[in-house]
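One protein chain is absent from this view; the other protein chains keep their places.
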Amino acid sequence: MPWTTIQVEKLDNFFIKGDSAGDRVMTYRDALHEAFDQSLARDPRVFIMGEGVDDVAGVFGTTKGLKEKYGAERVFDTPIAENSLTGFAAGAAMAGLRPVLVHARMDFLLLSLDQLVNHASKWCYMFGGQVTVPMVVRTISARGWGSGAQHSQCIQGMLMNVPGLKIVAPATPYDAKGLMISAIIDNNPVLFVEHRWLHKTTGHVPEELYSIPIGKGVIRREGDDITIVGISYMLVEALKAAEKLQEAGISAEVVDLRSLKPFDEELLIKSVEKTGRLIIADTGSKTGSVASEIAAFAAEKAFHLLKKPVKRVCCPDTPTPTSDVLEKAFYPTDNDIFNEAVKLVKE
Amino acid sequence: MPWTTIQVEKLDNFFIKGDSAGDRVMTYRDALHEAFDQSLARDPRVFIMGEGVDDVAGVFGTTKGLKEKYGAERVFDTPIAENSLTGFAAGAAMAGLRPVLVHARMDFLLLSLDQLVNHASKWCYMFGGQVTVPMVVRTISARGWGSGAQHSQCIQGMLMNVPGLKIVAPATPYDAKGLMISAIIDNNPVLFVEHRWLHKTTGHVPEELYSIPIGKGVIRREGDDITIVGISYMLVEALKAAEKLQEAGISAEVVDLRSLKPFDEELLIKSVEKTGRLIIADTGSKTGSVASEIAAFAAEKAFHLLKKPVKRVCCPDTPTPTSDVLEKAFYPTDNDIFNEAVKLVKE
Amino acid sequence: MESGKLIEMYRTMKLIRLIEQRINDEYKYDEIKTPIHLSIGQEAVAAGVCINLRKDDYIFGTHRSHAQYIAKGGDIKKMFAELYLRKTGCARGRGGSMHLMDRDVGILGSSAIVGGSIPLGTGTALASKLMGNDRVTVVFFGDGAADEGTFHESLNFAALKKLPVVYVCENNFYAINSHQRARHANDNISKWAQNYGMPGFRIDGNDVLEVAEYAERAIARCRSGEGPTLIECLTYRWKGHIGTVDDVGEGYRPKEEYDYWISRCPIKRFSEFLRDNGVLTDELENSIDEEIKQLIEEAFDFAQNSPKPSPDELMDFVYAD
Partner (left out) sequence: MESGKLIEMYRTMKLIRLIEQRINDEYKYDEIKTPIHLSIGQEAVAAGVCINLRKDDYIFGTHRSHAQYIAKGGDIKKMFAELYLRKTGCARGRGGSMHLMDRDVGILGSSAIVGGSIPLGTGTALASKLMGNDRVTVVFFGDGAADEGTFHESLNFAALKKLPVVYVCENNFYAINSHQRARHANDNISKWAQNYGMPGFRIDGNDVLEVAEYAERAIARCRSGEGPTLIECLTYRWKGHIGTVDDVGEGYRPKEEYDYWISRCPIKRFSEFLRDNGVLTDELENSIDEEIKQLIEEAFDFAQNSPKPSPDELMDFVYAD
C-alpha cells in the first residue's frame, strides 16, 4: 500500500458541484480509469506503460485490471529508467502510436527532461511539422505523511518554459476524464498533472466518451469582488476559501484554468475585468511557479484592470520537509487564500 | 573550432564602461579564466571537470592551460554522462571538495536535473544543514549560426523554481570573475549561467582575487523614465537600447541583477519607484522565463509604483529555429526593447 | 574471522531485525508519519559489508536504508527520533525513514530516488582519490537501481578512475511488485561489472560470512588503490515493499518463493553456525537480546519524549551559510 494512501484515506471527501450534467457520481481516480478504458477500447494505437501500471495496485487504481482486459502488449510494466522510457514513448509516437507514460511521482519527471524537452517537445517544430509526437506523460504529485523532499514535488512551474509541450492539470473528475481523452487524442506531447489528493475527489461524470478542449478554462464559482485562480489541488482550497469569504461578505470568483499551457487568457482577463483583484494559488514553490507566469501575464495584459497587487499563494521556496509539523507550515490552505483575499478587498 | 566561434567572431566587440576601477581591460572569457586560475591556486579543494575542460580548446578558452598548470587530477575530462557527473560533483562536495562542473551547452543541463534538483539542491535542507554541497555548475548558452533547437536553449527560467539552488548570470567581465569566485566560495550549489555572445565582451577587471555578493545587483545606467532589466546577454541589448532611447529623449535606467536566485528585490523596487515603468529582457522563451518571475514579483510587491503595464521582451515560445532568417525573427534586439520603451513612456 | 567479529555481526543482524520488528509493531499507531521500507530478511548484507568498514568510511543508501544505517553504527536514538520526526532526529525531522544520515560515522544521507545515490557515492570516492586519503565508499542499492542510467554512468566512471568504491546491489528480486524478470533480459547484474573492467560477484546475500568475505576483499582492493568492485547479493525482503503490509499470494509474490526464503533466514542460519562452532550460547544470545531490547526501549523513549520541530524553523537550512 503506497503510504500516501494512509494520508489520502484520512482526507474527507470533497464533492465538486455542478461540473457536468447528469447525476452519475464518481471519483477522480475512477474517472481516469474510465478514460483509459474507453481510449484503449476506442483506439488500437493507444497503450499505457510505466512502473507498476499492470500490477494489483494499478497506479492507485487508475490502471487496475486494464492489462487483463486489453493484454500485456498494451498495458505493461517497465524497467525503472524514466529518461529512456520517455524516449521510447516519443519514438513509438513518431511511428504512429499513442503512448501514455506514467510516473507515479512527479519527482521522477526530473530524470526524463532530456527526452521530454530536448526531443519530444521539439521534434514537430525542428522538422517543420513532418513528424508529430502524440504522447501523454502522466505525473502524480504526492503530499503528506512525510512524503518528503523527493516524493512531493509539484514542478509544473518548471515545465511552463518548454515550447512545444502542452500541460493540463484537471482538478475535477469530469475534467480528469475529459482532459485525459483530449490529451490522448492530441497530436502533441501533453504533460498530464495529477495530484494525489485529488484522486478521491468526487463529481458528476458522464458515461460516454467526451473531450475537453485543451486551453479552455471554466468559472467554478461566480463572484464580483476578487478572482481566485486555483491550480490543480489548490482549486479545492480555493473553493473552500470562497465559501468562507461569502460568509465574510466577500464574493469571490473561482477560476479553474484546467490547462496550464496554453492557458485561457481570455477567461482570466474577463474575470479580472469584473473583480479587479487577483489571487493565484499553486501547489508548487512560489518562485518560478505557474502562479508567477499567470501573475506576469496579468501585469502585462490586465494591468489597467487591476485595482490591487496580484497575490501568489504557493508553497515557500524550500524543499518539502518531512516533519508533520513543518508540512503543516509548508502547505498553504484555504485560510491563507481567505486572509489574502480579505486584505485585498478590505484594505 | 566550435561553430559558434564563427558567429562570435563576427560580432563587434562590446565594451562595458565604468564597471570597476582600474584600467585593466580584458574579455569575459579571460576574466573567467583568471577566476579559475586564482581559485585553483588559492584553494586545493577546488577542481574542474567536464567534457573537454582539459583539451586544447579549453571550453572556448576559459580553462585553457589549467590542466598543465594544476595537474590532471584537478582539471580533467569526463565521459559524456551529465546526470551522473552532477552526482559525482555533489558527492565530492559533500566530502569536502569544491567542484566546478562544466556543460559546454546549457541544453545538456536537462540531462542532469535529477542529480541537480532531486539531490544537490535538496541535501542541505533535507538533512537539516548537516551536509552542505558547495558546487558550481557552469552552463553556456549558444546562439546563432544554426545552433538549432538543441544547442541554444536558455532555460534559466526553469531553474528558478528549484529551492536550494542559487543562480547567477553575470554579463560583464568584472562580474564574471567576481561571481565565479563567489560561486566557488559559496557553500551551496550554484548554477553559473553564461552566454556565448558574452565571452567576447570586454571591460575593466582588477587583477586581485575579489568576490561579488550573490543576490546583489547594480544599476548599469541611471535613468528616470523607465527601468530596463537586462538578463545575461540581454544586458548588452538593454544598454544599446538605452543609448538609442536617450537620443529619442527617453531616460532609461538599466538594471543588471547579476544574480537571478536570489535576486536583488530592493534594487528593483527602488528603480521602479523612480521610473514607474518596467521592461524585463530575458534570453529565454517568454513563458516561464526569469522575466516572468520578475514581472510577477513587481505585480505583487511594486504594483502601486507602476504607472504602466510590465513588459517582457523575450524569445517567443518556440524551439530555436536553425534558419538564419528565422533566427533573426526569433531573437529580440535592442530595437524591440526600444520600441516597447517608447510605447510605455510616450503612450 | 575471530569470534569477537562473528558475535558483532550477529549482534548487528539481531539489532536490525529487532528494530525493524519494533517499527513494524509501532507503525499502526500512526505516530511514525513517514513512509517506511523494512529490511527484515536482508540483514546479512548490511552486517557483512559494514563489519569491514572504518568509522570514517562512507556509505550511501536508498529508501530502504535502516539496515545500513544501523550496521554502519548510526545513532539509534537519533534514528528513532527521525522516524518520529522529532527535532532530535538524525535529520532533524526533515528526512524521515528514507533519508537517514549520521555524519559522525560517514553516512552522508540516503536518497529515495532509485539509482540516485550511486553517483553520490561515486563522488565521495572521487573525493577520497583526489584528496589522497584511503576512505572507502560503499553504495547500497537495489536490483531496481540497476535499471537506471546512473548505474551505467557511475560504474563506468569509477572503473575508469579506479575509485575506492564498492557497489553493493541488494538483489531481492523485486522493485515494488515488479520482478527482475520484468525489467532485465538477463538475471545476472554482477556480470555487468566485468564490462566496465571491474570485478563483479554474485553471492548469497543471506550468508553473512560470504558477504563479509567478499566485502573484505573488495574494500581491501579499494584501500590499495586497485579500484571498484560490484557485489550482487541475492536476498529477499520478508515484508511488503512499503509499510507493514505483506505482499504474498494472488497477484503478489508466490507463497512457495516466500516460504523458501523464510526458510533461509540469514539470522537463523548464522546463529546455528555460531552454535555449532561454540561461539554462541544461550546465555550470550539472551544477554545480547537483553542489551538490544534495552537499547531499543531507550531509543523509543528518547524519540517519543523529544520535541517536534517548531513551525518557525521551516525556512532554515534552505541554503547553508
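When the chains are written out, they are named A, B and C in that same order, and each has its own residue count from 1.
The rule we apply is simple: a residue touches a chain if its C-beta (ideal position, glycine included) is under 8 Å from a C-beta of that chain, and two chains touch if they have at least 3 such contacts.
Keep in mind that what you see is a predicted model, and the values were worked out from it rather than measured.
Although it is left out of the displayed model, the omitted chain contacts the following shown chains in the full complex: A, B, C. Contact with the undisplayed chain is limited, among A:Ala90, A:Val136 or A:Ile212, to A:Ala90. Interface note for the absent chain: among C:Asp75, C:Glu148, C:Glu170 or C:Glu232, the touching residue is C:Glu148. Contact with the undisplayed chain is limited, among A:Thr5, A:Thr27, A:Thr62 or A:Gln115, to A:Gln115. For subunit A, the residues touching the absent chain in the complete assembly are 47, 73-74, 78-79, 81, 83-97, 114-115, 118-119, 123-132, 134, 163-164, 166, 187-188.
Even with one chain removed from view, subunit C keeps its contact list with that chain: residues 147-153, 156, 159-160, 182-186, 188, 191-192, 194-198. Think of the hidden chain as still there; on subunit B it touches residues 1-3, 6, 51-52, 55-57, 77-81, 83-84, 107-108, 111, 145-151, 316-319, 321-326, 328-330.
Heads up, the rule we're going with is that only the chains that are shown with their structure count from here on.
Least step count on the touch graph, subunit A to subunit C: 1.
Centroid distances built from C-alpha atoms place C farthest away from subunit B.
Rounded to whole angstrom units, the spacing between the C-alpha centres of subunit A and subunit C is 36. If you average the Cα atoms of subunit A and of subunit B, the two centres end up 31 Å apart.
Counting only residues that touch two or more partner chains, subunit B has 83, 114, 118, 125-126, 163-164.
Shown for subunit C are the residues that touch two or more other chains, namely 91, 93-95, 99, 111, 113, 116, 149, 318.
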